[in-house]
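If you scroll down you'll find the structure; I have some questions about it.
The complex is shown incomplete by one protein chain, all other protein chains being positioned as in the whole.
Let's turn to chain A:
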Amino acid sequence: MAFSSIGGSPDRQRVAQERLKIIARHLQRPGDGDSAIVAAECKAQGSKSDASSERRTVPRRRQEIMKWNGWGYSDSRFLFNKKGQAEFTGKRYRLSGMIIPALKDWMESTFGASMQHKTSATPVLNTSAVQPPNLNDAFVEELKSTGIPFSCDAEDRTFRSHGHCLHEIFALREGKFGRVPDMVVWPSCHNDVVKIVELACKHNVCLIPYGGGTSVSSALECPREETRSIISLDTSQMNRILWIDEKNLTAHVEAGIVGQDLERLLNESGYCTGHEPDSMEFSSLGGWVATRASGMKKNIYGNIEDLIIHIKMVTPQGVIEKSCQGPRMSTGPDIYHFIMGSEGTLGVVTEVTMKIRPMPEYQKYGSVVFPNFEQGVACLREVAKQRCAPASIRLMDNEQFKFGHALKPQVSSIFTSFLDGLKKFYITKFKGFDPNRLCVATLLFEGDREKVLQHEKQVYDIAAKFGGLAAGEDNGQRGYMLTFVIAYLRDLGMDYYVIGESFETSVPWDRVLDICRNVKARIVRECKEKGVQFPPLSTCRVTQTYDAGACVYFYFAFNYRGLSNPIHVYEQVEHAAREEILANGGSLSHHHGVGKLRKEWMRETVSSVGMGMLKSVKDYVDPHNIFGNRNLL
């Protein structure tokens, strides 16, 4: 198969195995995959070239492995054990089963949270509180005859009624359900989708595509004003790699595949896409296309728009795709750019051809400590200027550095803790870094071993010019781990009256420092004005570098004890923070998308004419608003 065709040296295989281990560090394979339910005719169509294995992460019934009112796997969560120490349960992650001794203190000192004040979530999903489905009988009848699986079960429907915005999860924890889809369908191939969309048009029902459910833009919320029957079209069972083209280094993949499966399956053939958004455990290829996603290693592999060669999308007007796979075309505006970022308003992306790369031979983490954030940003800017950014380079501010520190698992030996103490002494005392100002950049290098080492030296040399000190692989790796567990941490926070969220923007280089300072300060001021009793956590990091600017990520959380309507306060503050971002020259979104959460700013973002252009596309492609999630416009 794929392996042997590229000369499959044993070395290659070894590399692949190493790579697999690396991925498995933060993404452990699920114990047993769902024995895929694939409609017979689809299988026939794709069976010959199906290069994928049968193990899949996401079952039809998500509830079998995932939380209904929180992030991620049911078996993985933070909790305070009987000794009052923080612990991360499960076996899936590096951090799983470990004690995190500093977390409690950090939570208490940062938020003023207290172990005595706990708010537990509703333990079980009360199906009777979910409104009964509003079904379009004729549609249901015809759907039955196609043999495509569907469900009207309250749990199934509730799972697809939300993304992971704070207000969505908060409501679920309180056992409150808004409008949920009336039915869930699971197409297993492109043709299934064609049939579903045809029926939806025929019977005028509303379709909302559902991929990995990791949206943070209210994109999955059912519009309240929607009176038609709402069908959630769950693409999770369209998850095969249909073929791999090793001559052109492309793979043709069904759009429902989630990131970790795609990567794992390609790895088995010695390839990768290199597209690793923080949500990659659960988010889907179709979702990436629909939101213009960005991966942490985009410096090597590119963002989704750089990775896409071909898209097939089913719309109410029919199927849209290009006729060839030319790497670049001058054929008018790129129609794929209507699809990328359309956020499920035009149709369902069913199949995608994307670039693949041989797996990298060598991977190395790293980190650099800077005396202050300003120096750090200057260094990142220089790295971008010299176009020598590693696969990933991220700069955390001081608060986030401390946060990362609080997540250090218990060290096993006295020696390690002694070393840690020594490091700390060296940086703060010997080098004179102010522990309340220093910040850290985390790095990830990838490629040939020799080149990686050379590259590493180049980056560290630049860092040294800005007062940066190499701070070891460990710190770097922990930084990246943080991105996978942060969402779990939010659930822990909510157990103790702490609510929070992250949001992002992109901004020209000359405004990075200003936007970071101003948005953080705005959050603090707004919290104070809105009556938040405790100082909020307001922190940021620069997560991506470009030639002309950077992507900045903000974390914001506060202790809401004493507030009667915390979510409302939260939303007001987030709104103000977004206004501040826009006023400081930041974009409405770098990769989260607009959804319904940021719709109000679309017109000023793209101008009235721009809105008109987008509207006219929508009007042509979907005149009856079958794809009625009302995102974006």
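To be clear about the criterion, a contact is a pair of C-beta atoms (placed from the backbone, for glycine too) under 8 Å apart; a residue touches a chain by one contact, two chains touch by 3 or more; residues count from 1.
Quick note on the criterion: contacts and distances are computed from a predicted model.
**Student:** Can you match the unshown chain of the complex to its UniProt protein name from these: "Dihydroxyacetone phosphate acyltransferase", "Mediator of RNA polymerase II transcription subunit 7", "FTS and Hook-interacting protein-like" or "DNA ligase"?
**Tutor:** "Dihydroxyacetone phosphate acyltransferase"
**Student:** Pick from A:H310, A:K408, A:R449 or A:R511: which residue touches the chain that isn't shown?
**Tutor:** That would be A:R511, which touches the missing chain.
**Student:** Of A:R478, A:R522, A:R561 or A:K596, which sits in contact with the chain we cannot see?
**Tutor:** Residue touching the absent chain, from the options given: A:R522.
**Student:** Out of A:C201, A:C388, A:L582 or A:L633, which is the one that touches the chain we can't see?
**Tutor:** A:L582
**Student:** Spell out, residue by residue, where the missing chain touches chain A.
**Tutor:** Counting over the whole complex, chain A touches the hidden chain at residues 510-511, 514-515, 517-518, 521-522, 582-585, 604.
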